[in-house]
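Right after this comes chain A.
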Amino acid sequence: MLYPENTRQLEAIIQKARETKTPLVAVSSRGPHLHGASENPNAETVDFSRMNRIIKIDRRSRYVRVEPGVTFDMLIPEVRAAGMRLNIPFLPRAGKSVVASALEREAVLIPKYQYDYTDPLLTVEAVFGTGDAFRTGSAAGPGTPAETRADMVVPWGPGCIDYLRFFSGAQGTMGFVTWATLKTEVLPALTKLYFVQAESAEKLTRLASILLKRRIPDECVILSRADFAGAFAVSAEEEEKLLKALEPWTMICRVSGFDRYPEERVSIYEGYLKDECAQAGLEAVTELGGLPGLAEKVEAMLGECDRRETYWKMRRGGVRQIDMLAPPSRAPRLIEILENLRCPGDFGITVQPQVQGRAFRIECSVYFSGAPEEAGQVDKALEDAARELYEAGAYFDRPYGSLSKLAYAADPVSTEAMRKLKKIFDPDNILNPGKLCF
Partner candidate 1 sequence: MANLADFKYTMESCNHCGQCKWILPARMKGWDFASVCPLHEFHGFDAYSGQGLIQIAKERLDGKLEYGDGIETLLYACPACGACDINCKSVRDMEVLDTIYALREDCVEAGYLPEPLRRTAANVEETHNIYGKPHSERFAWLPPDFRDDPEADTALFVGCSAYRYPDIALAAIRILRAGGVKFKLLREDEWCCGAPLWRTGQREAAEKLIRRNVDTFRRHGIQTVITACAECFGSFRGGYPRYADTEGLEFKHITQVAAELLSRGQLRLREGDEPLRVTYHDPCMLGRLSEKYVPWDGEIRPYGLHVPEKVWRRGEHGVYEEPREILRALEGVELCEMTRNLEEALCCGAAARDVDPEFAAWTAAERRREAKAAGAQAIVSCCPFCRDALGSDGENALPYLDLTVLLAERLKEEA
Partner candidate 2 sequence: MALSAQAYRELAAIVGERYISSKQHILAGNRVRTPEIPFDYHSADAILLPGSTEEVAAIVKVCNKYGICFVPFISGTLPDAYANRAGTVLIHLKRMNRILEINEEDRYAVVEPGVRHVQLYPEVRKRGLSYTAASVGPGGSVLANFTSTSGDHHTQYGSSRSNRYLLAVEMVTPEGEIIRTGSLQGGCGWFCPDGPGPSLRSIIKGYFGSHGQLGIITKAAVALDACKGPAEIRTEGVSPHHRVYFDSDLSRVYVFNYDNIQNVCQAMLALGEAEVCSTVQKYFYLPLTLLMSDSANDFWKKWTSGYKEAMSMPLVVHIAAQSVRDREYEEKILFDVVRETGGKRLPEELENWWTEHMDYFMVVSRLQSVLRLGGGWMPIKLGADSVQHICDVGESIEEYIYEFTETGKIFDAPENYQIIPMEYGHFAHIELLFMWDRTNPAAMKGVGEFRARSREEDLRRHFHAEDVGCLNPTLLQLGPLYSNCHIWMQKIKESFDPNNVANPML
């Protein structure tokens, strides 16, 4: 294990690895690692946990700059103290690296703030597989970060290349990021939480798409009964109770008011929310019947990380996941395929609207004991499901493990173009080799 503490050290590590032809993989989160990013037996692990500075929190321009070792449990309270909030996934694990989450294009909870799939990631500093440091977007220059007077927040470029997109979704195959700038948003002065329940996910995905087209809700996520119960229950008994009380699908959404006339904004936007629900034959409610105290709990946990000793997804012992992107027209069919999954253990589905309602990240988590023989069965079931999902139009934009075969099969010419780029930024193929299409 190697523990760089700054960019210079990382550059030296990579130079050395080039000379010795030693593969490198990057780790920045505390465990457990759900996608097996570090599973490369011949590789040296570069652990970024000691690069854990919160470099800057800027209230005026609404951004933070952090090193990869900064985790959600470290950053969320600091940002809140500055009067802001992060756009984070739904209940991420506390020890997850904020930078890694953004680089992995994990689905974020407030889709109205997400203008494209790399959002809220803005700029990064990274070291390529050549050992050269680089900064993306308006962080590129002029001069060093110490010299430039820019806030280094614009993601695009420099020039005609979007370098950020070499690192996004790359699983450390093009370079290792040493810091990242992320967007933050103003903390609302007032919020109001709503639940919308339905028999079918399709009703809620359609509703979410319309709501987000009009930019009505802030937080917006759709959970299957299992995932809702698993996320918010504190015990197995409570989980059981929730499973009995809930409808098959629940959308959680929140409308906000900011510093100026917050009540008025909340009133206007909850009015829009209720109108759209009514048109869809659904109802937005502030309490889930027969479940006292639940709304307050959800309110407290939304926008937070999971600080419980056992991460909610690991509550059974083990978890395997498959996730995909889908446009609104295709999401219902994919969810239906997942609903019919046959595998050991139980599973939950989280449907996170993305990019202002133009897509959904559908994540299916299979919860099992963790025993290896069961793991094998779960893996097989998901592999079979993946094929069916792919045929139905699922887009595996983050093709972990065996999904890469499916993801890159459709267009070998484009895949080869990607390999050309890999050759430029990692000519000795030392960065996480064997991943994706490399």
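Basis for inclusion: all candidates are chains of the complex that A comes from, given by their letters.
Just a few scattered comments:
As a working rule, contacts are C-beta pairs under 8 Å (C-beta built on N, C-alpha and C of every residue); 3 or more make two chains touch, one makes a residue touch a chain; residues count from 1.
Just so it is clear, the model here is predicted, and its values are computed rather than measured.
Note on this complex: chain A touches candidate 2; the remaining options among 1 or 2 do not touch it here.
Note for the complex: chain A touches candidate 2 at residues 58, 60-63, 105, 113, 115-119, 132-135, 137-138, 140-143, 147-171, 173-174, 183, 186, 209, 213-215, 258-261, 264-265, 268, 272, 325, 327-330, 355-359, 390, 393-399, 404, 407-411, 413-415, 417-418, 420-421, 423-425, 435-437.
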